[in-house]
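Removed: one protein chain of the complex. Kept in place: all other protein chains.
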Amino acid sequence: MATVVAGIGSSHVPSIGRAYDQKKQNDPAWKPLFDGYEPVKRWLAEEVKADVVILVYNDHGTEFFLDRYPTFALGVADSYRVADEGYGRRPLPDFPGHADLSVHLANQLLADEFDLTLCQEMELDHGFLTAMPLLWSHDDDDWPVKVVPLLVNVIQHPLPSGKRCYKLGQALRRAIESFPEDLRVAVVGTGGLSHQLNGERFGFINEEWDRQWLRDIQDKPEALAELSHQEVMTAAGAEGGEVIMWLVMRGALTPQVREVHQFYYAPMTTGISVLALENT
Amino acid sequence: MATVVAGIGSSHVPSIGRAYDQKKQNDPAWKPLFDGYEPVKRWLAEEVKADVVILVYNDHGTEFFLDRYPTFALGVADSYRVADEGYGRRPLPDFPGHADLSVHLANQLLADEFDLTLCQEMELDHGFLTAMPLLWSHDDDDWPVKVVPLLVNVIQHPLPSGKRCYKLGQALRRAIESFPEDLRVAVVGTGGLSHQLNGERFGFINEEWDRQWLRDIQDKPEALAELSHQEVMTAAGAEGGEVIMWLVMRGALTPQVREVHQFYYAPMTTGISVLALENT
Amino acid sequence: MSEQNDRWGIPGTYVFDLQLSRRGYAINRMCNSLKLEENRAAFVADEEAYMSRYGLDDEQKQAVRERDWLRLTQLGGNLFFFLKLAATVGHGLYQIGAQMRGESYETFMKTRQVPGAV
Partner (left out) sequence: MSEQNDRWGIPGTYVFDLQLSRRGYAINRMCNSLKLEENRAAFVADEEAYMSRYGLDDEQKQAVRERDWLRLTQLGGNLFFFLKLAATVGHGLYQIGAQMRGESYETFMKTRQVPGAV
């Protein structure tokens, strides 16, 4: 039986990728960020030892266009390419998929009344890419884990509700636990925390709200899932509304969780955080 | 308030479109078919007088490819083009959309936890086209009704369950009835009845099952919605499995319905039917 | 009706599920490309090169060469996509069907109620 062995919330920000690729790990502006992820990376490598990562993310005008915008899209491929977001492809290896798990999840989630778009080809942009090298060491052409990308529409309203995302996480857990093979599965929810890239309120950050989110996602996820998009966007910024993707991750964990590590840093226009949780 | 004024089940078969375009209405092989639709066309024109048609259909390798296959996709455009399925575009006018209704349905259905793919561009193949000119008279460049296309994956398993389709219909009705404008809405479910275009069993038809379906969709839709895909495909053929699209239409009607007209004809490889229902 | 897709157990039937769809992805991707006239011309001009370009494996290539629609179905080809290939090489739906059934076109048509309705 497959089991969920870690739940991680992690922001996705293009500048983090650039800093990583340009090896700014010791640059004073970036060192706090890379140091903040380090304990999680070590925990994942030394204790969690996941076989597969289900990473919940959104695309940013890279692969999906508004002609046909899915609410939830699941990758069911053997591998996924690193997308070119217009500045050249990042020097990261492409990602090996776990297609058997993907197919199982697709079957289970559809039977559980989640109306997924199923993707046999999917290139991955910074929504997916940002967290991966901060959480798992890679060499020039491979990753130590296989991946299953799960995309959520957080760009064009109507978005799925926070509650729907949380329920998707719960269904994901049931689906994972019904996979016959022994697999250690990490679930990563990306995005947020507070930020806004839109209108006169561009650059809005709400650190207090972010710190509350980092507590409540552990202890009161159902209360967070009840928040409307308008409430979240008012408090966390229009693009901060994407935190609903953390609710998918949280739904896949047990009702009570233990915090392994928490980090928060808001240098520029985004409240950047990594939060590592495990089931109790 | 908008209301559902008619529910229609109708097969979609490419050869019907060809017969229509080639004006074979009086060809002995085709006359029964066109005559069979005539009373429904008259009823729609003289009594129902719908403003909008929500037509539930599937694409047949025309517009959607397996790279990203949606479970449910809703059109939200001002107009929809007639697709070229490889034999040239059919000489039918493009379809005017009812975008305001589409946007309302998208918002309501997402809030009701249906995870739609939303389409601002969508060309329509015979899944959509077959029924339209048999049900509504058109002139060279317009239709007497506006349309909202609703696509269902019936091609690549996992499909949505029959139950999920029925629930989608019920949610569709709630969404229609919460639209503030007075609109008369017809819902058309297309596809089926029994047929198979696959394997050694190519050409399989089950007329008895089809006739039972035409009764049960009226009186026992919930029992039909409980059937598994395997049960339906075993009885109605692999491609007959698409009858789940009729359940969306049926779900949008009242629990009790009245039959206005029924017609069945199985000349070649498909049990072709039109069934017109109204709320009681 | 000996063969079937074993996951489903419906005789003479290859249910197009994700496993089969993944198996046949190269075929269907190639067939889908034949929507465009220029691609149809390229296929006709050099079938082998075209199949290689889309990454068909040896079994799939052989099924295409032999216009063996049943085999192509078993290898993950989906009719709605390979109809574009069939049209390119001049095969029609009922010809495909007769071949899948292991019958001649004429024999197949005799099994239909109104063979005039084509």
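Each chain gets a letter, A, B and C, in the order it is written, and its residues are counted from 1.
Convention: a contact is a pair of C-beta atoms (placed from the backbone, for glycine too) under 8 Å apart; a residue touches a chain by one contact, two chains touch by 3 or more.
Values in this document were obtained by computation on a predicted structure and should not be read as measured data.
Shown chains touched by the hidden chain across the complete assembly: A, B. Residue-wise, the contact with the chain that is not shown comes from B:L118, picked out of B:L118, B:L253 or B:L277. Here the missing chain is touched by one residue of A:T3, A:Q25, A:S137 or A:Q156, and it is A:Q156. Touching the missing chain, out of A:S178, A:N198 or A:T254, is residue A:N198. Hidden from this view is one chain, which touches chain B at 76, 99, 103, 106-107, 118, 120. Residues of chain A that touch the chain left out of view are 15, 19, 27-30, 33, 60-61, 65-67, 84, 86-87, 155-158, 196-204, 230, 233-234, 238, 266-269.
Here is the rule we use: only the chains that are shown with their structure count from here on.
Note: centroid distance chain B to chain C, computed from Cα atoms, is 26 Å.
Centroids of chain A and chain B (each the mean of its C-alpha atoms) stand 38 Å apart.
Our note on geometry: chain A versus chain C, Cα centroid distance of 40 Å, whole angstroms. Residues of chain A in contact with at least two other chains: 106-107, 118, 120.
The set of chain C residues that touch two or more partner chains comprises 18, 21, 25.
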